[in-house]
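Just one protein chain is left out here, and the rest sit where they should.
So, subunit A:
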Amino acid sequence: MSDNPVFERINQEIGGNDVVLFMKGTPVFPQCGFSAAVVQVLNHMGVPFKGINVLEDMEIREGIKEFSNWPTIPQLYIKSEFVGGCDIVREMFETGELAQAFADKGIELQDA
């Protein structure tokens, strides 16, 4: 399983950036409603994040699903830890758990 070469690239991305969103499209032009919803939450909270457009990289698109054992996009990572997809991000935002998760991991929020 760990011999999948794309896992190394994924580890570099999620290790090198505090908050990473694997998504369809870009943060400015999301190409899927679920990806757009997560971008909206992150922007609303003022969280700096790196968006990775899986539509431009088939290897990552398939690899990330295996990496996280999660078959759909978007996928949010905070400090290398998989947080969830659109439903989970939205739920955690509504309950305040997402803000807590960013605080716990020392991610500073900018005034949105």
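Following the convention adopted for this analysis, a residue touches a chain if its C-beta (ideal position, glycine included) is under 8 Å from a C-beta of that chain, and two chains touch if they have at least 3 such contacts; residues count from 1.
Simple rule for what comes next: contacts and distances are computed from a predicted model.
S.K.: Among "BolA protein family transcriptional regulator", "Bifunctional ligase/repressor BirA", "Phosphoribosylformylglycinamidine synthase subunit PurQ" or "Protocatechuate 3,4-dioxygenase alpha chain", go ahead and choose the protein name stored in UniProt for the chain not displayed.
M.R.: From the choices "BolA protein family transcriptional regulator", "Bifunctional ligase/repressor BirA", "Phosphoribosylformylglycinamidine synthase subunit PurQ" or "Protocatechuate 3,4-dioxygenase alpha chain", the unshown chain carries the UniProt name "BolA protein family transcriptional regulator".
S.K.: Quick one: say which of A:Pro27, A:Gly63 or A:Gly84 touches the chain that got left out.
M.R.: Of all options in A:Pro27, A:Gly63 or A:Gly84, contact with the hidden chain holds for A:Gly84.
S.K.: Considering the entire assembly, which residues of subunit A contact the chain that has been omitted?
M.R.: Subunit A touches the missing chain through residues 24-25, 31-34, 55, 69-72, 82-88, 91-92.
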